[in-house]
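Every protein chain except one is present and positioned as in the full complex.
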Amino acid sequence: MSNYPANFRYTKEHEWVLVEGDTGTVGITDHAQSELGDIVYVDLPQVGSTMTQGETFGSVESVKAVSDLYAPVSGDVIAINDALAQSPEKLNSDPHGEAWLVKVKLSHPDEVQPLLSAEDYQSYIEG
Amino acid sequence: MVSKVTQHPSQNEPLLFERSSPGKKGYQLPPLDVPAVDPASALGSENVRDEVAGFPEVSEVETIRHFTRLSTWNYAIDLGLYPLGSCTMKYNPRVNEAAARVDGLAWGHPYQPESLAQGAMEIMALLERYLAEITGMDAVTLQPAAGAHGEFTGILLMRACLESRGDARASILVPDSSHGTNPATARMCGYEVVNVKSTSRGLVDMEHFRGLLNPSVAGIMITNPNTLGLFEENITEITRLLHENGSLVYMDGANMNALAGISRPGDFGIDVMHLNLHKTFSTPHGGGGPGAGPVAVKRLLEPYLPTPRIVQEDDTYRYDYNLPESIGRVRAFYGNFGVFVRALAYILAHGNGLRNATLDALLNANYLRAGIEAHYTLPYTDRSLHEVVFSDAIQAKNGVKTGDIAKRLIDYGFHPYTTSFPLIVPGAMMIEPTETEGKQELDLFIEAMAAIAKEADENPELVLNAPHSTRVRRVDEVTAARKPIVRWEPAG
Partner (left out) sequence: MRYLPKSDSERLEMLKACGLSSLNGLVAHLPPEVLRQQDLELPPGKSEYEILDYFRARGDAMANGYASFLGGGVYRHYRPVLADVVVSRSEFLTSYTPYQAEISQGTLMTIFEFQTMICQLTGMEVANASMYDGSTAVPEAALMAARITRRGRILVARGMHPEYREVLTNSVKHQDLPVAEFGFDPASGEIDLADLESKLDDTVAAVIIQSPNFFGIVENTKAAADLAHRHGALLVSVFTEAVALGLLEPPAEADIVAGELQSFAISPSYGGPFAGVVATKMAHIRQLPGRIVGQTTDLNGNRAFCLTLSTREQHIRREKATSNICTNQALIALMATVFMAVYGKEGLRELATQNLAKAHYLAEGLERRFSGRFFNEFVVRCGSPDALNGALLGEKIIGGIPLGRFYPELADCMLLCATEMSRREEMDTLKRICASRSESVLAKSRV
């Protein structure tokens, strides 16, 4: 069951962030996609917009539900995953890899430290 | 055992466009009795299109077969019980349709002179009066086009009234059992939404409610009976506390079928409410509309009602546009007049016997509840009014959810109940039979629900893959949403 990469950090709202240098890659967790069911649409911010930790930056939709996306970190959006517009199903098949959502230039790198580790996240969702 | 239905062949039918062939016609216009006009010279050639590309060309015979065949692919009240909770799918009397088609009414133009519109104006004035009597309110506008539009109008009225006191206030309380239109409406009128919790009995949590009251609360949007089919027993206290707080009380009248002739919202402190003529007052749903959402108010909100209002002077009706405090129009013309005719015909048919219809609606709901209770979980056990909400908790242990049971009901010859609402009941199964069902139909439904419970226990796959007897099986809603195909296009 250890399918949560150890180098990611996680939120209780089921987003993950991978920090490489001053860039954070953000996505939703495998648990989130499985709870949502078949994902049919992803609404992402525009490149150049700013996101703030804890606030919504977009949403994901299944046939009968919508979930807001909460930013795990703050920063400027430098890339979005365009492929998801055509193939939202990738969020179901590869949420920790190919189906990342946005890349952010971190404005407050210290925000990352308090986020959940893979182990903590796993026990959070199992608890 | 399936007692209610037997399968029989159903005709296949392509789209109109696939029936089309150049030159086929379903129309003939009379000869023109004035000189012909060249479109290009009258309108400018740059403004005239060559053709409506792709538009169908079919004959009259094919047209009627097309739509008749398609009609047989639908379920309908006229085929049997349609127990959608909170939708009040009752019999739609056919005399209502005949009344709405009376020539002078059906061909009435909204701008024809008032002297030649007295018949329509009398119908509207009488309907307003009867709705005020049934709700215990003082004045009614018929203008809103549907329930949600009525909600919007009602909250605009509240806002206008509060603004006239100098403070529109900031928030509206909405119980967590409410329909999704309530919070959406509050937002559209510029209010923040504050959720009120329900108790374990499914009623407004009075302690939580009291704690939320403060000077920024504009009012509440409350549904009574609520979406669990339960009467809010503290309603008088709730309205009193809000009024003391300087707030107003909006009631969502979606469930008025439980109260007509029994209890009047105006008498328990409601300031403004909407009615769904397509629910309580029997006008047909028509596959999703038209409806009508009149709004009834107490005297203090009357000055703000939309323009125009009908006034009677001696034996003559006229429109009053001079209403300086009015919120103005919310719709062109006077509302869905054809729906008013049908609703008034319904009220005339029951007259002061409306109470008997309500009691039968309550009887039917409680009878179904008694018949089904042994097989499904009943999360809230207070006496039901017009509808009852079960949950799929027992069946879900076997992987069978409310949506699956609903689909299996189709094989038994019924339309499903409302699934997954209200949100406070996980796996909700919301059942409203209405008064226009007889005992035999209800017994068949009870038999079907019992049989499905047994299947869910012994052979869950049968339920999970339902329906089995329909012309299309479960449809792929995921692909429909991922790759939307929303219009026909010629092949190639």
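Note that the chains take the letters A and B in the order they are written out, and that residue 1 is the start of every chain.
As a convention for this text, a contact is a pair of C-beta atoms (placed from the backbone, for glycine too) under 8 Å apart; a residue touches a chain by one contact, two chains touch by 3 or more.
Since we're looking at a predicted model, the values are computed, not measured.
> Tell me which of B:285, B:375 or B:401 is the one touching the absent chain.
Reading the full complex, the residue touching the unseen chain is B:285.
> Out of B:128, B:302 or B:437, which is the one that touches the chain we can't see?
B:437
> For subunit A, which residues touch the unseen chain?
Output for subunit A: 40-41, 43, 61-66.
Convention: only the chains that are shown with their structure count from here on.
> So in the complex, the part of subunit A that touches subunit B is made up of which residues?
Residue positions touching the partner: 38, 40-41, 61, 63-64, 88-89.
> Would you tell me which residues of subunit B are touching subunit A in their complex?
Touch list, subunit B to subunit A: 420, 477-478, 481-482.
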